[in-house]
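I'd like to ask you about the structure that follows.
Only one protein chain is missing from this complex, and each of the others stays in its spot.
Just so it is clear, A and B label the chains in written order, and each chain counts residues from 1 on its own.
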Amino acid sequence: GYLFAQTAPAGDTTSLLITNKPPLLQNVHMNVLLRSSLEIPDGDKPSSLRLNEARLEFMGTIVPDLDFRIRYRLNRSQAQRDLDNAPGSLDHASVNYKFGSQKKWSINVGKQAAYVGNWEFETNPTYEYQYSDFVNYQTNLFLMGMRLGYQANKNHGFFLQLHNTYNNSFTTTYNNAGYAPDGLKSAKHPMGVYASWLGKLFDQKLHTFWSYDISQYASGKTNHAVALGNKLVLKKLKGYLDLQWASMPVDYVNIASPSVNKYQQGLNPAYTPGFARDINYKGAVLRLDYEFVPGWFITTKGIYETSSQTKGNSAIGKNFRQNIGVLAGFEYKPIASQNMKLFGYYYNNQVKYRNAIADANEPQRSSLFAIGVLYLVNAF
Amino acid sequence: GYLFAQTAPAGDTTSLLITNKPPLLQNVHMNVLLRSSLEIPDGDKPSSLRLNEARLEFMGTIVPDLDFRIRYRLNRSQAQRDLDNAPGSLDHASVNYKFGSQKKWSINVGKQAAYVGNWEFETNPTYEYQYSDFVNYQTNLFLMGMRLGYQANKNHGFFLQLHNTYNNSFTTTYNNAGYAPDGLKSAKHPMGVYASWLGKLFDQKLHTFWSYDISQYASGKTNHAVALGNKLVLKKLKGYLDLQWASMPVDYVNIASPSVNKYQQGLNPAYTPGFARDINYKGAVLRLDYEFVPGWFITTKGIYETSSQTKGNSAIGKNFRQNIGVLAGFEYKPIASQNMKLFGYYYNNQVKYRNAIADANEPQRSSLFAIGVLYLVNAF
Partner (left out) sequence: GYLFAQTAPAGDTTSLLITNKPPLLQNVHMNVLLRSSLEIPDGDKPSSLRLNEARLEFMGTIVPDLDFRIRYRLNRSQAQRDLDNAPGSLDHASVNYKFGSQKKWSINVGKQAAYVGNWEFETNPTYEYQYSDFVNYQTNLFLMGMRLGYQANKNHGFFLQLHNTYNNSFTTTYNNAGYAPDGLKSAKHPMGVYASWLGKLFDQKLHTFWSYDISQYASGKTNHAVALGNKLVLKKLKGYLDLQWASMPVDYVNIASPSVNKYQQGLNPAYTPGFARDINYKGAVLRLDYEFVPGWFITTKGIYETSSQTKGNSAIGKNFRQNIGVLAGFEYKPIASQNMKLFGYYYNNQVKYRNAIADANEPQRSSLFAIGVLYLVNAF
């Protein structure tokens, strides 16, 4: 519902935690998202106690059919970006208005979550320990948008979301990366559209969230992306399998570009680094959580993502960069009514290179042991 | 009232929106200021969805005669300025204490709005789409102050506000502009005083807000400014006419200086740019809103502002820089009890130069079409 997810699928917005409320506050909520842990990495890297999450959320429905939502991080600068005038700290600052017969239609305007078919991102960040590159870098997750929704029935909703492709201006994106524009210029409308389906199937045991996105940023360069999120909700077993594919004529997300630049500079020391062209990304993320004793959980996650450049028989070729992550841990939830957990987990991450790229780039491997506490507080 | 304005004229602080409150929250309020729009500028400039406003406000009266108020923007850095130790993100952080017989006297201390006679600024920013240079650059609007008030009767209040002239130190102001101090130094008391009258006339249909300000920043240089705000409140027609005049021995607000520097560098390439001397500003802003059908509004705004340098028969002369703005739009307010509007407007802005300055500075012209949603949420 609203409380647990980035965005609020219709008909699922009631907090179960607090019933003893004055009428006013039955429809206004404050949530606090907290997670802290002691992280001990391998090798020489220093251990530290880390503030993994600290976000505040205010939301409510003052009159029927009209909602507001604000959520922001307490550990990010509030300085605004230059294209959208919104800061990186702000996840949500939006208004949702339902209309039409039976209120099946809705329009959501403001800073909001990309309506991308991805349960890893859709899960409340309090609960997600380590993310894929898809969530960390590949997708512009919190963006300015106008989202039109149609809730066909209890189980199926369809959405079109007009959005800014990125949050900074074209010039700033190049300046931040330290790259030269090499002949490209900003599109007049650096925007895109998500078309999304949120479904509940098989007695609401399978939740689908599928999306297709088309967007542009540089003039004449069109991005395409497909994301297929599939979530399983059983009594003791919960999990998701997210699949994604994206085609980027210019690699503005800069995941694959550094390794390509290093390879090109090996061939030609005078090569000017830039955003790589014609990169394809693919990925699969699987998470499974099992409650083996009431209040005790085992949590596991696997990440597999690749980058390719195959256009024009490029020497760089298929799957030249691979990102592999494996996480396993235990969780203990001592108070049934509260989303507070003590946890411990181990995470291993590898980045490997193949083909011509492997000659210029060393594989990277890191691992981490963490122990800590998370608490998603529904204060009122 | 308190909810809709920058500051709270006495006797007008009750929210009409929520009546069904527990006793505790009858006197504590949380407001959220939201406005987002799709902005399509003319020419090559990229379109974007913009977060126009995102502010949080907490205020209340815990015991009679003692109020607090906090309001801050979620899309500005919270880094503090070096003279006042307050950030640009913070509009209000103040305490108001009423005293004396019949509680006619009040003292307001902390970060607060300049008590300048200007309804354009006094209007809640949620509702003001485009601002004059007077509000955007000329006036230090949110500043540290100590304001003494005397509410003579229901219709007339008088105020003296001691305030910092600017929020940064003298040295930082020059560094930020990239100018050299050319022989000036900071005043020992870089402060000023607003003397203001807030009146309601003609059966409360005309609201006046008039002010005179005297201030200094550089030692021995005294600024004077007069602002005459006049607001009309009829049943279907609302609007204001703001008039202002200011005399600045040193143009620290830097509206006119760039064009003067360019002119001087045309005469003498070795000229060192700086804040121009002896600049006068004048301006008039007219806004009219008409509800032509219940819930449907037409909104219009006109801005005319000039800069002059006439001292010592300067060749630069009268009205050498003119800023002209015209806005027209429609608004739809679907829910009578909520300050939520869907809107669309067109805005055209021109900056023109005259006299000697025109030879060195090209006129600038820009226009914008916007469509979006605003919502001033009174959460409790």
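Convention: a contact is a pair of C-beta atoms (placed from the backbone, for glycine too) under 8 Å apart; a residue touches a chain by one contact, two chains touch by 3 or more.
In this text the structure is predicted, and so the values were computed from the model without any measurement.
Among the residues B:Leu34, B:Ala86 or B:Val135, only B:Ala86 touches the chain that is left out of the figure. Only one of the listed residues, B:Arg50, B:His163 or B:Lys200, touches the absent chain: B:His163.
Of the listed positions B:Pro41, B:Gly60 or B:Gly266, the one in contact with the omitted chain in the full complex is B:Gly60. Of the residues in subunit B, those that touch the hidden partner chain are 22-25, 28, 58, 60, 62-63, 65-66, 68, 70, 72, 77-80, 83-87, 89-90, 93-95, 97, 99, 107, 109-111, 143-146, 162-164, 169-170, 186-191.
By the touch rule set out above, subunit A reaches the unshown chain at residues 17-18, 20-22, 25, 30, 32, 34, 36, 38, 44, 46-52, 54, 56, 73-78, 89, 334-335, 337-338, 340, 372-373, 375, 377-380.
In this section, only the chains that are shown with their structure count from here on.
With rounding to the nearest 5, the Cα superposition of subunit A on subunit B corresponds to a rotation angle of 120 degrees. Centroid to centroid, with C-alpha atoms defining each point, subunit A and subunit B lie 38 Å apart.
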